[in-house]
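This report concerns only the one structure given below.
Apart from one protein chain that is not included, each protein chain of the complex appears where it belongs.
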Amino acid sequence: MTLDGALIRKDFPIFERLIDGAPIVYLDSANTAQKPRQVIDAMSTFMETSYAPINRSAYRLAAEATDAFEGARRKIARFINAPSVDEIVFTKNATESLNVVAQSWGRANLRAGDIVVLTHMEHHANIVPWHMLVAERGIVLRWVPLTADGQLDLTDLTTLLDGAKVFSFTAMSNVLGTLTPVKLLCDAAHAAGALAVVDGCQYVPHNVTDVQSWGADFLAFSSHKLCGPSGIGVLWGRTELLDAMPPFLGGGNMIADVRLDGFTTAPLPAKFEAGTPPIIEAIGMGAAIDYLSCLGMANVRRHEMDIASYALRTLNERYGDDITIHGPTNIELRGATLSFAFRDIHPHDLSQVLDQRNVCVRAGHHCAKPLMRLLGVNATARASFYIYNDESDVDALADALAGASDIFGF
Amino acid sequence: MTLDGALIRKDFPIFERLIDGAPIVYLDSANTAQKPRQVIDAMSTFMETSYAPINRSAYRLAAEATDAFEGARRKIARFINAPSVDEIVFTKNATESLNVVAQSWGRANLRAGDIVVLTHMEHHANIVPWHMLVAERGIVLRWVPLTADGQLDLTDLTTLLDGAKVFSFTAMSNVLGTLTPVKLLCDAAHAAGALAVVDGCQYVPHNVTDVQSWGADFLAFSSHKLCGPSGIGVLWGRTELLDAMPPFLGGGNMIADVRLDGFTTAPLPAKFEAGTPPIIEAIGMGAAIDYLSCLGMANVRRHEMDIASYALRTLNERYGDDITIHGPTNIELRGATLSFAFRDIHPHDLSQVLDQRNVCVRAGHHCAKPLMRLLGVNATARASFYIYNDESDVDALADALAGASDIFGF
Amino acid sequence: MPGLDDLYREIILDHYRTPRNRGELPPPAVRAEGHNPLCGDEIQVYLDVADGVVRDIKVAGSGCSISLSSASMMSQAIKGKSLDDVTALVNRFKTMMGLGDPDAISIDDDAASTAAQVKLGDLEALQGVVKFPVRIKCATLAWNTLLQAMSELPAA
Partner (left out) sequence: MPGLDDLYREIILDHYRTPRNRGELPPPAVRAEGHNPLCGDEIQVYLDVADGVVRDIKVAGSGCSISLSSASMMSQAIKGKSLDDVTALVNRFKTMMGLGDPDAISIDDDAASTAAQVKLGDLEALQGVVKFPVRIKCATLAWNTLLQAMSELPAA
């Protein structure tokens, strides 16, 4: 099935809004995605008719709310093909998910000198938690380098992984759009005796995800990038690992018993869900997953490949040497997230000027400063496309770029 | 101004719902509160017209979303009279807020043998994080005991606090309804050289809160108990303390710089807000605070005192020795949260039977197992009242209790 | 909506008011303890097994009508039974509670059909609990504690 961006936009109320008399060209979905009416309504309806505490009360309203909440968990388990629904831990965002891995698994298992391997294209969320263990524990970080066209350079992977305890890597770069060979990387990690931690923040919203076929150990992702609400993320982990890890946050719901002199933990997933969970958000995330599943994730991927091809072709043909688009040129190896430099215009100025035509692109370091330094820039402009975009959005971007030259007088 | 529960209920769509042909008598607000249309609409409208990333992009839509998000932070600062808006840290719930204090401040400042004082009426959220430091660090816990009518027994407070580094206590018990003398406790903590950490989860939604007049050091509370959405909580802390603490979660937004060999942290409050924050939830929480402020927190308190008085009177008059209501009888010393035992009927069965008349009360240990053991029970039934309740709800509860006797054949 | 009659059947209230096999057993009987973390209920199961047969069982602790009556009926049902029959009964009971969890799927066909044949007797009265999902944990508390006790039996 071919997706029709214009038709999909009709499900997203924000595209009815006019700024300066024109609709919004939203090209910042790698940052956070817009919300379809189905998600907004699911959250509203839940608050209007079924809101109640989860898991702790005997009355029907609470049972109904619990069913809805746990139903969302089951949807998520299916969406990533988790072997067990109890392996789906709700967190507040992917950042917390990665911190749980680093702080809970890491503190229990990593000692001074232990090696953790990251890649040069990681988001700060998959760097800083490990830096914190460097400072606290004296673990050692190694970095997988990049090729000139922004892929992982795997030449020395075996050497890098030698003796490593963890290999934590993104399935798709939020800057370069690069898709990494996740299964191959998981296999390489395991061959070296290391855990494979996958940052799926940019991958899960855009592709069919199957943690079992990857053979991954942990997967982190956020709801807000897949058309769900903010305030909720997921950590998936294999049962044996989650079972053996110490809890991360202490409080209600994560305990079996609490006495004056200590506590025991609840079974999965409650053990990692201290306090009142993101109830309304889980309902919304479930609705987002229903929405995406209905489109079909294979179709979503194909749709984005089409847009990315068209964008690369259009921008390169129209601006030639005036534009530098980072990352792989082979569409099979990338998603529809394009970071670029345009003439000498600073990305911040570029974004501001594009905004005058309602073209929303992000300018900045994209929470990937080590990668920025590697690219030799402080910042890039980034246009990222999703289900509700189509070729007309690429054209709008290309047209708006022309306006930027005028102001800066080239 | 006297609040009219029936009028307020009209703002809450869930009270239009009929179960078995009758509306819901929701007496579980100490667990989580229902949401007014104003909050539901604020969240929907934000998603429909203004959803965008926060703080990281230059285009107008993002600037607008940022203003709305930071506006919510300002509302919260005013609501608790924080001296600076930068002291308002968004967390996922009060549980996380308390864990940040224990894990971030605690790990940096507490050593083996250091003393932390808690009370016997704390919620697990204010116990387990400290237990974790007992296991990890060897800190020592001391417990403020209770009087027979469920108040803090302060007879030996000076001795208990002697040499303590932290005094962490609830401003209102979620089981007994007891209000604690917060200012006095803060002063006592400071006189002993200890920090005063206030768990305001049950207090902030029901009373005028002023952290400056208390002289507190930290305050934790959740949005979902004050008619706001789930998925967001607050940690307020004094600037000097937050500034000196190490960060808790590592990732985007909380950094000033990230290099291959380390990172530096951003200023407050970003330093403690790693990753994409609860954006939609902050908007919703801001709307809830507007709603409550409009009613007036002093009026809310008076309304709840009236209901609590009526409830104590009605239940005691009607059921005499067949009912035991825990906690203070003096209304000045308690909120409108009533835990009780009714004849020999197990709270779980009681809750189930009351539910047949749509009376929703919680049965369980209320995440306060140490207190349960002190009371000599596994569980209590708890009816908790809020702005949308009135005397008719008390009557519904009293009537439904009669039905329970029938089934269990007394 | 299901009515309370589905839940509080007379036989359940009878077992609640007059619990069978209440008490403790001295060692070498095995003791296991179960919590319902949601409501704070705690139950202890004492199991005395010889030659693969449950010679005696006692239940202590406190709980609601559903958890205590379920424990009482369970104790009646398994006393004198072989461990194999007990296992089959546990499976049958859990199936009745709608607990089609992934583990249950892995039961082989033989075991499943054995489970289907096991007689529930009085326990059928607990069928109504399925309509009150929150109470399923109450009804299964004693059974999970029993399983734990069985796992702690010395190898034959």
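So that you can tell them apart, the chains are marked A, B and C in the order they are listed, and the count of residues begins at 1 in each.
Throughout what follows, contacts are C-beta pairs under 8 Å (C-beta built on N, C-alpha and C of every residue); 3 or more make two chains touch, one makes a residue touch a chain.
Just so it is clear, the model here is predicted, and its values are computed rather than measured.
> Which of the visible chains would the unseen chain be in contact with across the whole complex?
By the stated touch criterion, the chain not on view contacts A, B.
> Touching the left-out chain: which of B:A22, B:A112, B:L184 or B:A256?
Considering the complete complex, B:A256 is the one touching the chain left out.
> Tell me which of A:H190, A:R318 or A:H346 is the one touching the absent chain.
Touching the chain that is not displayed is residue A:H346.
> Touching the hidden chain in the complete assembly: which of B:I14, B:M47 or B:A62 does that?
The single option touching the absent chain is B:A62.
> Contact with the hidden chain only, please: which chain B residues?
On the side of chain B, residues 55-58, 60, 62-63, 66-67, 83-84, 255-257, 266, 270 touch the unshown chain.
> Considering the whole complex, not just the chains shown, which residues of chain A touch the missing one?
19-20, 346-349, 352-353, 356, 363-365, 369, 372, 378-379, 407-409
Note that in this section only the chains that are shown with their structure count from here on.
> In graph terms, nodes being chains and edges touches, is this line, ring, star, complete or other?
complete
> Among the chains, which one keeps its Cα centre farthest from the Cα centre of chain A?
The chain farthest from chain A, judged by C-alpha centres, is C.
> I'd like the Å distance between the centres of chain A and chain B, where a centre is the mean of that chain's Cα atoms.
Inter-chain centre distance comes to 31 Å.
> How many angstrom lie between the centres of chain A and chain C, each centre taken as the mean Cα position?
Once rounded, the distance between the two centres reads 44 Å.
> Would you give the residues of chain C that are in contact with at least 2 other chains, written as numbers and ranges?
In chain C, residues 1, 38-39, 132, 135 touch at least two other chains, as defined above.
> What residues in chain A touch two or more of the other chains?
Chain A, residues with two or more chain partners: 56-58, 60, 62, 255, 257.
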